[in-house]
Structure formats: C-alpha cells, structure tokens
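Just one protein chain is left out here, and the rest sit where they should.
After this line comes subunit A, so read on.
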Amino acid sequence: MSKQFQFKLVLLGESAVGKSSLVLRFVKDQFDDYRESTIGAAFLTQTVSLDDGTTVKFEIWDTAGQERYKSLAPMYYRNANCAVVVYDITQTASLEKARSWIRELQRQADPSIVIALCGNKSDLSARRQVSQEEAKKYADEEGLMWGETSAKSGEGVADIFTAIAKKLPLTAPPSARGGAARPGASGKPGGVDLNKQANAAGANEPCNC
C-alpha cells in the first residue's frame, strides 16, 4: 500500500540565479532562455516517487521577487519543511548571498527544516567561479545537502529533489503535516476551509442584489 506525503518547499537565493527556472524544469521539464523575473506562477506542485512506493508531493513556493529588496514575508518561511537555496556557480557573490539566506532560515524557519544548497548553471562550467570543493565544504560544515544543477540541460535537477524527498521524515500520517496549507486546516479541530464551504454554501446565501 503506497503512502503519499506532502511537504512545503521554499526556494531562496539571489535574483537571477535561476530559482524559477529550476522549478520550471523540475515541474514541467521546460526551460526558457529569456525568462525574466517571476510573474504569475509562484505556486507549483510536483510529486516524486520513491523506490519503496511512497510518493512525496512538493508544494513549491517561489519568492515572486520579494527577496530582491529584503521583503520576503515571514509567511514564506512558515511551516516550510524543506528549502532549496540556490547560487550561480559563475558568480562568487551569489554563494555569499546563499550563506546569508541559510542563516536567515536557521533563524526564522522550523529547526527541523531540510536545507539543500544548490549550485545552478552547471552547463556554464567554463565560467565557473565557485568550486565544487568550496561549496561542498561549506554545506558539510552547516549540515546541508548539496548538489549542482543545470536548469537549462536538466542535469542534476531531479536528483536534488529526490534526495530531499528521501531525507524528509516520512513518519507522519499521510498528508497530515504542516505545509499542506489548505488541506491541513479543514482536517484540524475548529479548522475551516473557506473555499470548500464557499462553493457548497453559495447557493443558499441570501441574495445581495
């Protein structure tokens, strides 16, 4: 009997390191060379199947550009089960930025959060500024997962998400963990699902016309 778990995954990292592209590759297996800033799609889901038959559904939160002027809301980190902190292997400064996001996560997020450090744009290794050794050493020191990806070629993308899925504590009853924002609420005592009830009760509401 297969089980499904749902987790909230947040993306962090400097602007233009390829956070959205990484998700687009993971979720839709697409890449767009001229993709600019993130508009309109900041909430995606993707399911990973593990060898033992369990499936892990990621509810993926993109920053929607709110990281640019240090304006990410606390809501963003709230109940995040895992985080992918992205840097660009061709930009040393982006690893520095990743370090500060990781400190922010250690301060703001749940202590049990699983963090993966992800060096993106591995297809541009000719222009590499961040060595694998340096990044991996830092990740080891901080107890983070680490991997390199290319959202453009797809290399390493599925691997990093699968590795996260394997590391998450698959002990809670299916779909009853934090992160499952909407479905979770209606399942708890006193919790209400506005959407569900709105549709069901809509027909009976007094007319406002």
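The definition used in the following text is that a residue touches a chain if its C-beta (ideal position, glycine included) is under 8 Å from a C-beta of that chain, and two chains touch if they have at least 3 such contacts; residues count from 1.
Everything below uses one rule, namely that contacts and distances are computed from a predicted model.
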As a check of understanding, state which of "Rab GDP dissociation inhibitor", "Rab proteins geranylgeranyltransferase component", "TBC domain-containing protein kinase-like protein" or "FERRY endosomal RAB5 effector complex subunit 3" is the UniProt name of the chain not shown. "Rab GDP dissociation inhibitor"
Residue, one of A:64, A:145 or A:170, that touches the chain absent here: A:64
Which residue numbers on subunit A touch the omitted chain? 27-28, 37-47, 64-66, 68-71, 73-76, 78, 108, 181-182, 184-185, 188, 190-195, 197-198, 201, 205-206
